[in-house]
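Got a structure for you, questions after.
Complex shown without one protein chain; remaining protein chains in place.
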């Protein structure tokens, strides 16, 4: 549904063209400082504006509605919203009977019996990730001193990302990309097998981000072509440090103290300026489709901070679960 | 933890060398026939014995301990176990201070403060997937008439799987592989965004299977190198049929009525006969490691039925959630 | 934590003197009409103003932030808030070191390490029940045509409620009361034993309402003094109608088609004008306490709509779970 987590629980709400998008964070430790300025640090990284991202300027200023007192978390649920101000609904009005390929238009029509908010993708808009990033700011504090960082490593199959973006722009097209994410300084022991392995939790939340089509940990898909003698990471010390990191920092679903490493595949933005065809539901025949409006050429460009946030939320939850069941790690 | 699902809830328990491994299934509709023979159909596919799998002969006969009456489900939780009979604990006794690379030996030692059952991998053994397959038999019935099927498509980077297996055997090594899974005949509308997308649910449970290191849906990692005009699947009819299936049958986290398609990367078996090095924790220096015992050359060979079961469990849960919130689909 | 429910999920947030109090409702069927005027019908019943309730005039107008489009539910989470406008924080400033008896002052101080919002009871304020009533409006629609109604039947141990209120007012004191709640027209079969019996779900949410100290179903505590021959309800027809209703409409944790009936005990308001003593934490000795501000003489007077809402939320969730696992009841 719209909540992720067992102890550190993150819930998203809002629609692209409704009054707000926002997030509720429950199960957050007390006494953590949080300012709207701090939130802006990550939210600004998510914001559009760079070359290849939509020209829709989002007024992303967060408003903290609950859960803080004197600037610190109180133990009550934290609700953070941002108002949707830059809404041009006209762009989307013609799309009612002509579902855009690659979008949730058709599936949400069926699932919600025609009642879903269609304006700007409604609850399916990438704008919903705003709340995930806001929650990520708190999650990262919980994980501290461990650090989470992600970056774009490929666009359109090349590391020359600017060129790939330029080419796509020229052709009124969009293009996919690869994000790599690393978590450093995380102590070993997080993860709750059988079902709540580190990979399970991270992949669960990462696949809730629109446009993600693949995830791999450590050597990932390359593992399938490897030998065991090559894939096994040599353990060098009693602290668990390994020579290589084909495991991506996870054994048996539990963090092993090395860097957590994973890569995600981001599909090209579905909305493109180039003319396309799609079904016209009212006539049950193909029709031409021109998507108006402002779109990211590569949604991957805005992904790193979202992927970081997702990973941080998953790991913060695992950290609190582990502490709950097994006690403070440093005490053991 | 050890339970997956919101409505159709599957819980695994047991250890490789304990009295049993088993599964509890809660939230199962009533009046479904289930025989121990039916269970054996899938359990036999998971069983070892084929070339490249361990010579440990498992007596996998299921015993249904609760939840059935007159051969049909009653609405009460279904518990199915199998006795562990073929246990050779001596194989594992020497491993206490010398964690096997690629295994959960080191991480479980840390996480469970030395209390985890070490015999045969304990609760981390691939043997735990027995219960997942048993639950899968029921999940597949819930999904019917939709069908789930998976197969090995690559071993060691080649589609000539037998050759790759032979080569690895000759070198006392192990080798990874690729599994492809397809769900056909599934109606559109399953999936509960924002967080419980079809991809989220499937990846969550698939990554709980030991040895999985990557998953991709539809065009997957190839999407990252594609253009939007190429990736977008042309919608051909009002029923949502698409010309291509780069989306893997899922848009916006919701099934679109086309085939659900995903691929998973299976790492090579960590236990190999070839000599290796690892840390000797008691001495904090490297030591030689010879892993005795019987092991799969490629765990991927036993994976298809496990991956099918995982997918079926995730989708059965989504089907019951969808029916709970939105009513019978055919009524809408 | 701050979420109740498995499918129909209600989350509360906000503080008495923060910007808002509010509620998120997830897992709500689509296509349900909801207006702010409808919400006001129940919210007005909860509002203060009657004799015996606080003179704090609450501007309770609901603002729907998400989950509706064209006035109907969309399948996305519904967030409803109301602004806190009538805040007089000065009343509470002196209470920091002198915890009010009967309140959460002392326990929240300990639990949240001094970080809880103390203004007006913070997240522990009865004002949080505003969101429960707003969610109740939707829950009642889901239960329709079944109806939920509650009333005050006793104040201060007597059915002459006005006299009991007057007496308490004269003595600058407060007084407790009894609420009775009935659910009529509910079909049999709701409830998910073993753990999610109808009584379990209703009592769980009812005991989250501040000031509730007891609950009993059907004959309740009287059952303890009864004989089986007297307590057993004679089943009169194949539809399950019973002659008496000592069971309160529930057998084996499952609704039996008769009226669901339960009573709750509401303690007297903890805040009284009468002088009291309490510990002064800073000095670790008793101190005089005068509680300023505006308080309900009997919080029970505002309870009926809150108890109704709680029961409706619990039963709506059970209705959707039952439909999820077992299908539409009318289809069976």
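Each chain carries a letter (A, B and C) given by its place in the written order, and its residues are counted from 1.
Note that a residue touches a chain if its C-beta (ideal position, glycine included) is under 8 Å from a C-beta of that chain, and two chains touch if they have at least 3 such contacts.
What you see is a predicted model; the values in this text were computed from it and never measured.
Novice: Which candidate, B:3, B:144 or B:159, sits in contact with the chain we can't see?
Specialist: B:3
Novice: In the whole complex, not just what's shown, which of A:71, A:185 or A:324 touches the removed chain?
Specialist: Of the candidates A:71, A:185 or A:324, A:324 is in touch with the missing chain.
Novice: Taking the full complex into account, find the residue in C:42, C:60 or C:154 that is in contact with the omitted chain.
Specialist: Of the listed residues, the one touching the omitted chain is C:154.
Novice: Touching the absent chain in the whole complex: find that residue among C:31, C:147 or C:189.
Specialist: Once the missing chain is taken into account, the touching residue is C:189.
Novice: Residues on chain C that touch the omitted chain in the whole complex?
Specialist: 1-4, 6, 12, 99, 101-104, 106-108, 110-113, 123-124, 128, 154, 156-157, 168, 171, 173-178, 188-189, 191-197, 199-201, 203-205, 207-208, 210, 212-238, 240, 242, 246-248, 250-257, 265-272, 274, 276-279, 281, 284, 286, 300, 321-322, 326, 332
Novice: Which parts of chain B face the unshown chain closely enough to count as touching?
Specialist: Residues of chain B in contact with the hidden chain: 1-3, 9, 11-15, 18-22, 24, 26-27, 30-31, 63, 65-67, 69, 72-77, 79, 81, 108, 111-113, 115-119, 122-123.
Novice: For chain A, which positions touch the chain that isn't shown here?
Specialist: 6-8, 27-30, 75, 320-328, 331
Keep this in mind: only the chains that are shown with their structure count from here on.
Novice: Any idea what the CA-fit rotation angle from chain A to chain C is, to the nearest 5 degrees?
Specialist: Resulting rotation angle: about 180 degrees.
Novice: Would you kindly tell me how far, in whole Å, the mean C-alpha position of chain C lies from that of chain B?
Specialist: Taking the average C-alpha coordinate of chain B and of chain C, the gap between them is 43 Å.
Novice: For chain A and chain C, what's the span in angstrom between their mean Cα positions?
Specialist: It comes to 36 Å between the two C-alpha centres.
Novice: Taking the mean of the C-alpha atoms as each chain's centre, how many Å separate chain A from chain B?
Specialist: So the centroids are 25 Å from each other.
Novice: Which residue numbers or ranges of chain A touch two or more of the other chains?
Specialist: Touching at least two other chains: 1-3, 12, 108, 111-113, 123.
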